[in-house]
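Excerpt of the complex: some chains, original placement.
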Amino acid sequence: MADAWLTSLITKTPQEGYELATTLSRRGVKYTQPDPDVLHKLRPEYANSADGLTAASHVIALNFQTVAAANNYWRDA
Amino acid sequence: MADAWLTSLITKTPQEGYELATTLSRRGVKYTQPDPDVLHKLRPEYANSADGLTAASHVIALNFQTVAAANNYWRDA
């Protein structure tokens, strides 16, 4: 992946940080399976499954831990 | 998602922090599957399954780690 998609972990608000965490989670999938057609075909498999959605939220929670720590938990915001 | 749903990780009590952790966990699901009808249909799949409920509690535990750290574990509360 040549494009620069992650230049900083710092965000203005916790919500932007949470959204960055969702981006990080998706990128982990794309690095493993770069073919957009395959990804598109697989989407219903997890987006319509309770287990798949919980697993997605799980990965976001881990990445949010990282982003939140990077931002000192936006304590001074 | 245009609405501001997360403006701070700081809460008055650990219990409010735990409840924020449940909100964070649900939002991870909604960011992945924004369609409320699909979410509604899937609810019984995890809310009536021991595995699904443990997995939900798992994600809440991770988000509670983040919220608790943000609040310095409410040590001075």
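Quick notes on this one:
Order of writing sets the chain letters: A and B. Residues in each chain are counted from 1.
One rule holds for everything that comes next: a contact is a pair of C-beta atoms (placed from the backbone, for glycine too) under 8 Å apart; a residue touches a chain by one contact, two chains touch by 3 or more.
Here the structure is a predicted model, which is why all the values come from computation and not from measurement.
Copy number for the full complex in this structure file, with 2 chains shown: 6.
The criterion applied here is as follows: only the chains that are shown with their structure count from here on.
If you average the Cα atoms of chain A and of chain B, the two centres end up 16 Å apart. Residues of chain B touching chain A in their complex: 4-10, 24-29, 31-33, 38-39, 42-43, 45-46, 49, 51-52, 55-56, 58-59, 62-63, 65-66, 69-70.
Chain contact summary for the complex, chain A toward chain B: residues 13-15, 18-19, 22, 46-51, 53-58, 60-62, 64-65, 68-69, 73-75, 77.
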